[in-house]
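Every protein chain but one is kept in place in this view of the complex.
Order of writing sets the labels: A and B. Residues in every chain begin at 1.
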Amino acid sequence: MMESLEEIKARIQAAAPGVKIDIVANGSPSQQHSLLIDNEHAVGIAKFLRVDPALRLDFCSNATGVDWLDRTVKKTVKVKKLVDGEEKEVNETIEGKIPGYLEAVYHLYSITHKHGPVIIRMRTADRTDGARLPSLTPIWRSAEFQEREIFDLYGVRFDGHPDLRRILMWDEFQDYPMRKDYREPDDYEWEPTPHDEVLEKAKQHYPPRPAEEELKPS
Amino acid sequence: MSATVQTLEAMERPPVSMGSRLEGELLEVSMGPQHPSTHGVFRMNVALDGEIVRKLKPVFGYLHRNHEKIGENTSYLGSMPYTDRLDYFCSMTNNWAYALSVEKLAGIQVPERAEYLRIILAELTRLQNHASLLGFLLNDMGAWGTPLMYAFREREKILDLFESLSGSRMMCDYMRFGGCRVDASDDWLVGAKKIVDRFPKFLDEFEELILGNEIVIGRTQNVGKVSAELAINAGVTGPMLRACGVNYDLRKVDGYGYYPHFKFRIPLGEHGDTYDRLMMRALEMRESVSILQQAFAQIQPGPVLNPKVKIRAFRPPIGEAYGRIEGPKGELGFYLISDGGPNPYRYRVRPPSFINLTILEDMCLGHTVADVMVILGSVDIVMGEVDR
Partner (left out) sequence: MIGSGILKGMAVTARNFVGSYFEKDRLITVQYPEERNPLPENYRNFPFLIYDGDDPHAGLRCVACKICEKECPPQCIYIVKSDDKKPDYMGKPQLYPKVFDIDISVCMSCQICVEVCPFEAIKMDKEFELSKRERFNHLLQRKEELSKSNDYYHKICPTDAAEVDAKLAEAAAKKKPAPAPSAPTPVSAAVS
């Protein structure tokens, strides 16, 4: 059996003091918790995970990006307040703002010991200029195309990646299509679906034709 | 022609052994996307020195439709028919991988008969995928038509089975969260068993036709060698990894479904060249036949769908899950994040044939253009999955 995430965390921190690692809990029945590692030491941690004889996570199965938008979190807190001259406990809602960030998630397995997964995540500072992460391609080459894909679809720049270009979209493409706030460019081709929004969109591009009148739902 | 694989750094200059040739620049050629042997719309930018490949950069995206975004905008159930279109040769295993991930995410149990049906269909998929791959590979080598037609003849019988069970030959859309959509009748099982029982006869014939052929051996042995270390590090999975001698099969390692109840062997290669990759498919088909025969003997009547799972308005709890299965092409995984809504917050496919292409350049360097086609054929790609 593989050691628990707490043990892994403790061992990494014993090997390299000053490394910040958090455990991200996963509430679903899958129980796949993950390690949130800090970007500065990410390459070192990844190397440790790969070469450590007890872990030997030599196989990076999956690397992917996740986009988390700005979120407002509402918390109900009990506050003591003066109500009608009396001190009472009152529930009060506090709105907290979590700024958005992009995340890269790596699923690691060990082919030598046949265990896994250990999931590590890295988070960018923000979703615009700070969208940079260290590349783990020097450690696991299987991340080469997958990090390129994250760069292509999410716009995370990977420092240290040998060949960071767009991979699925064409080179001249501007935006990052997998982001949650992506708006598709308005170059819709006329297709005769009976749905109103499509018709509206098509109308802006094509002059009305006799066939279009026919198509309209009566 | 020497078949040593050289590093990229060594390739920057033409080697001295080319002295008899004229000193010249590298010729850049774009192979594909409309080349018949690129299995769809795959493109490679190749730098050639004479006929020797000195650099190779794959170019993707001609079939890109942002499958993952579509998955994030449809319900959990609505993504199931879209997974058929990923690797359109193996829709059954795609369905299974997706269903397995959602079942992990929501903690759903699957009835026993459904697990058996899933194994039967997955192994039938493996048979038809590997059979047609061998046919295509021989086609790429110049054995026009004949092996491919023989392979497709067998594939056709399996597709007819899929059609009579699920309603469609290739876009099966058969599995559901917590089981399978319809039950297989006894007649269907008998018919399937008959086809599986005859399959080894086809394999014998096919192996006699091609695998001992000296042209095939000459074209494939020592071509496109990969070391086990590189294959593991580059995330290569499936028959390609096992051709390098690495014993890693998710049916054994993860033991998903009812596979731990089955007895089968994992064929392993030795050299990691194209011939081993080719043989790996032929040997795996024999193991699949044995798994299928065990499944036909063991399957018991019972329900095929967990009645607790809602069809409409299915909402898994908040969290995430990564589920993976051993598809015919390698490890097929789905990574799902649920925010409690009807659509997945994040829907990610780990496409085996896309990641297996990571080392395409390493395999092709130093070989001729004609070998590139053979090596690419032995990777077993389907563009619907590579570009998504």
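Everything that follows uses one rule, which is that a residue touches a chain if its C-beta (ideal position, glycine included) is under 8 Å from a C-beta of that chain, and two chains touch if they have at least 3 such contacts.
No experiment lies behind these values; they were computed from the predicted model shown.
Colleague: Looking at the whole complex, which of B:86, B:165 or B:349 touches the chain that is not displayed?
Modeller: Candidates B:86, B:165 or B:349; residue touching the omitted chain: B:165.
Colleague: Sort through B:210, B:278 or B:309 and give me the one touching the missing partner chain.
Modeller: Result: among the candidates, B:210 touches the missing chain.
Colleague: Which of B:150, B:275 or B:322 sits in contact with the chain that's absent?
Modeller: In the complete complex, the chain left out is touched by residue B:150.
Colleague: Kindly note down the residues of chain B that lie in touch with the hidden chain.
Modeller: 74-75, 77-82, 85, 146, 150, 153, 156-157, 160, 163-168, 171, 173, 181-182, 198, 205, 208-210, 212-216, 311-312
Note that in this section only the chains that are shown with their structure count from here on.
Colleague: List the centre-to-centre spacing of chain A and chain B in whole Å, with centres computed as mean CA coordinates.
Modeller: Distance between chain centres: 27 Å.
Colleague: In the complex, go through chain A and note every residue touching chain B.
Modeller: 26-30, 32, 58-62, 64, 66, 105, 107, 111, 114, 117, 119, 140-146, 153, 167-170, 177-178
Colleague: Give the list of chain B residues in touch with chain A in this complex.
Modeller: Contact set of chain B toward chain A: 60-61, 64, 66, 68-69, 104-107, 230, 232-237, 246, 248, 253, 316-324, 331, 333, 335, 337-338, 345-346, 348, 350, 354-355, 357-359, 387-388.
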